[in-house]
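A single protein chain has been omitted; all remaining protein chains appear in their positions.
For reference, chains read A, B and C in written order, and residue numbers begin at 1 within each chain.
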């Protein structure tokens, strides 16, 4: 995929990149993923200061251990062949309610907007407690989330019931189709996460065969947002989650219709990240069917460099916001919603020697 | 290819994965391939105990030698460049009728359902004897099998004549097209094997150029099953055979319309397999035109792990049944036939770095 | 591309593979390419004995040197970086008329059908002399040959004038389109060579960007043959030339409509070939714009093995005729012209691990 420049160009200085999630306003449309190797309370504070949002996983190591840094160190030091087994063991410890409040306070105390994620199974139990403890945004996330879930072992989560219980914006995911996105929006939520399978630390495609390429998924979910907006006047944020590694990826997600993006691995590669150069998906520690793997992502720079540069790297992995603004300039877009109207074509992934003279496909 | 999650999700605990072949019932829709490196009598017993079915090759080493283990050891110890020649030599020994009965008794004596495979050329001679000796299911298999075969040197096999001679369910293959599948079903058989050329140990595509990708072949043969079912009320099992390495592959075969799958190499990689870390296709030992190769597949775990986990591997090669149930959950499918109705899209094989932002094609 | 098995299968013993070129009859539809590394007079004799046809290049080393073997040895011993320059030098020696007759006599004296190739520029001068010396078939070949060539420096070859001058069958090439093939057939020739750019020893695609994939080219030229046959009753042999490495390639060329194939590199790899493990295209020695390269193809077996086996190689490079017959069997084809009616689909080149579950495209 590649973005086609516009007939009018704009100076990047004149572009704005705001993202609204319910009543919350972000200056940059970037969320840090609810992964233990990416978002600790202190990382969330830094994301807030940068204008974005860090989402902390309420069912990860931070709420299972008093000393998550020690456990994170165990993971980063584990030999490659033992990593999954160690993750499986560490994540079998129970979640402790008092740590939920403690972590939220660490974020709130530093002045940050506090966003936390829970799974659908525990949403009704944990989300109200988190809001009580001060959480500003609740993210309900599993590999595939729908408005209708059938289960014997627990009462399937009814999102409208959850929304009645809490008074803060709710983001739900992940989903990849028009109909599921629309059904989720109709429950009254404020944002959806788009993407099943694309993350670098995720192997859902190999393990269960399920997944949809991000451009297609974003196009479909954005179409649901437009339909729902036209019908109700409510604009639900569409956030593409997974697989974004470069400024080019970010720009393509926005052109495909995303209002923002959720990023994991590129943040796991910062000096500030708790993963110390490693990342793993939240489905990785599953006891019987792990769908992910610990990957050595390395430490490549600071959070500041990833978001705003300056950089001497030319592969697109740093200065994501600068790249977004440059792209908006080339497409004549003053705002994110202007950029939704840019044209995108099917093109060879990245042109390599001897393969430049190819055709594009039109959408 | 990738599977699209459903609008409704189901708890995996509530799914069932049954497969019916004639009057036989399997709890898991998985057959072990009729390859000498995969199914020995003892392996077939273990497959039965796990809820699946192992098919023993009646024209392989087990019925040519009193001591097949010794011959299998010769193969696994052969240097790479001599392997095909050694296979050609070992398979030139005659088949001994008394060993047919002996092997069948080894399986029956341990309480297992006994399935054995024969080629079309020898079906009329060997199948009745096998049934007499206790075989429960007959598999008639060659690279390409049709209901109409023309030959001077032997009377082409007429399946309806074969079915008159024996009273047990018959599975026939391999085939890849709607019309051939329908013609085979019209002879009265109970199952078809789908796939020409896809197996890891098979080189039919290189040698004779013949083959059909498994998704296409399964879609076509499943369409024939529906047509035949609508016309006659008889439901013939469609079993995708070849190329299934991961849970994702298995799930895609089912979504494409398969009622079950036949698997070779992943079972050859178990500790229980007779191949001791090697596998080879049954066309490999052909004296003049070998179409296959001995491949070093390694030993990676137990049969239990491949089928049910638990596992610490995250590449999808273990816990195939758990993966199938997880996929069914994401697609809102309670049964295999529900899963046939899930949506599948054309997607880049597995998303690799820098290639995530691609489009899907709709079927 | 892949071939779809038929609804009827045939025993390979009952298939025939004849090719007619004018009044000449070949038992196998395979020509050895007019390349100096492939066809010497003695190699042509062996091809004749095997039932095929070797075409000797009348403007190569055989007619420039008394002792071509010595010059061939220089080429095979040249360091990689000097090979093209040495070829350019060796091919700048003049063609000697007396050697033309001598080489033809070497073939005729051994009882072989004698086919020789000339370029369009020298056809009128050399072809009549070659026929006089005993040549049975004339091949007029250049990278791209049309019925209409415009030149100031020599009078463009008018094929009908050439045909008036000689009384033996004429094969012309190479061409790749319907209209050019039809125009060439209308001049009265007996065969066309199909293919621009596909050979392993050819770099026309890189150098001038010109080329057409062989399946497309063969489909188009075969359609011209059918049109011409329907109109005139004359059946012109369509011979796919270049890029055939395996039995699978050969079979696909025939299914696409070829009556036969011309093969270079696989024969250059035989013990009998004059190239001693090397091959180079006939455009390689061009003084200013070489379009080809000497490649180290190795010596892999005997001509007998390449054509008829037996073989222990499983990659499709040996027993080409056995493979063709096996393919005909799977497609229910008794003859080459039956095999033209088999179905072919667009499929991933060769299925590799993790990429099996793909779709085919229909033609």
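Definition applied: a contact is a pair of C-beta atoms (placed from the backbone, for glycine too) under 8 Å apart; a residue touches a chain by one contact, two chains touch by 3 or more.
Just so it is clear, the model here is predicted, and its values are computed rather than measured.
**Q** Pick from C:95, C:158, C:207 or C:223: which residue touches the chain that isn't shown?
**A** Once the missing chain is taken into account, the touching residue is C:207.
**Q** From the listed residues A:42, A:76 or A:311, report the one that touches the chain absent from this view.
**A** A:311
**Q** Among C:29, C:169, C:197 or C:332, which residue is in contact with the omitted chain in the full complex?
**A** Touches the omitted chain: C:197.
**Q** Residue by residue, what part of chain A touches the chain that was omitted?
**A** Per the touch rule, chain A residues meeting the hidden chain are 1-11, 13-14, 246-252, 255, 309-316, 319, 322-324, 326-327, 330-332, 345, 347-348, 350-351, 353-360.
**Q** Please identify, in ascending order, the residues of chain C that touch the omitted chain?
**A** With respect to the unshown chain, the touching residues of chain C are 1, 84-85, 88, 143-153, 175-177, 179-180, 183, 196-198, 200, 203, 205-216, 242-246, 248-249, 252-253, 256, 284, 287-293, 346, 349-350, 363.
The definition used in the following text is that only the chains that are shown with their structure count from here on.
**Q** Could you grab the centroid distance between chain A and chain B? Build each centroid from C-alpha atoms only and quote it in angstrom.
**A** Roughly 40 Å, centre to centre.
**Q** From the C-alpha centre of chain A to that of chain C, how far is it in Å?
**A** 57
**Q** Two-or-more-chain contact residues of chain A, please, as numbers and ranges.
**A** Only 206, 209 qualify.
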